[in-house]
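Next up is a structure, given as structure tokens.
Apart from one protein chain that is not included, each protein chain of the complex appears where it belongs.
Moving on, here comes chain A:
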Amino acid sequence: MEALYTSPYFGVALSVIMFGIGVKIQQKTKSALCNPLIIAIVLIVGVLLIFKIPYDSYNVGGEIINMFLAPATACLAVSIYTKLSILKKYWLPIIVGCIAGSLASMVSVYGMCRLFGLDESLTMSMLPKSVTTPIAIGVAQAHGGVVPVTVVAVIFTGILGSITAPLLIKLFRVSDSVAAGLAIGACSHAVGTSKAIQIGEVEGAMSGLAIGICGIVTVLFSMLI
């Protein structure tokens, strides 16, 4: 039986299949709640638990997929570069917004972690939860956080942000599309950006820029702690 799951192909194939199922489900339901990543994680954990396959066997293939995280992060540079003209036009509000937003996120998370008496490693896992997953993983790793907790918190925050974005815009009476876009990107990274694109072109572009810039700002601030 073991021969079935000892090769790296097992982990890669299982991941691709389950993620594919997740994408199909999202296309059918068109709901942000049916996030393909969450569906894939739940299905894979289910398969591993039911068939009593050790996590380490799955992760032989998982390591290969992990290898693409750094290149994917690096390519965020391409998405910033293609928006260079609007970055130049709105550089001041973008910088101000990303610094203020990243600080607000980190300070509020840090404060609540202390309030709830969470330990150092959990605090470090939660701290980068508003930035895009690959950067958040990097921050958590560098400061002794528990990476999977970070991944779950980041995705949960992203889904939360993309669902509540229209509501928050109304609640805080945000009339400016630059402000709305940056706010969505600052609190809910790439998942929120997909919603921002639906709200409007400016919102989408701003939200996309906020992903990379808030990421860098968060990395810099996390070094001060």
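One rule holds for everything that comes next: a contact is a pair of C-beta atoms (placed from the backbone, for glycine too) under 8 Å apart; a residue touches a chain by one contact, two chains touch by 3 or more; residues count from 1.
We take it that contacts and distances are computed from a predicted model.
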### Query
Missing chain's UniProt protein name, "Amino acid ABC transporter substrate-binding protein", "RNA polymerase sigma factor", "Oligopeptide transport system permease protein" or "CidA/LrgA family protein"?
"CidA/LrgA family protein"
### Message
Across the whole complex, list the residues on chain A that are touched by the chain not included here.
### Response
11, 15-16, 18-19, 35-38, 40-41, 44-45, 48-49, 55, 58-59, 61-63, 65-66, 68-82, 92-94, 96-98, 100-101, 103-105, 108-109, 112-113, 116, 118, 122, 126, 129-130, 133-135, 137-139, 141-143, 146-149, 151-153, 155-157, 160-161, 164-165, 168-169, 172, 174-176, 178-180, 182-184, 186-188, 190, 210, 212, 215-216, 219, 223
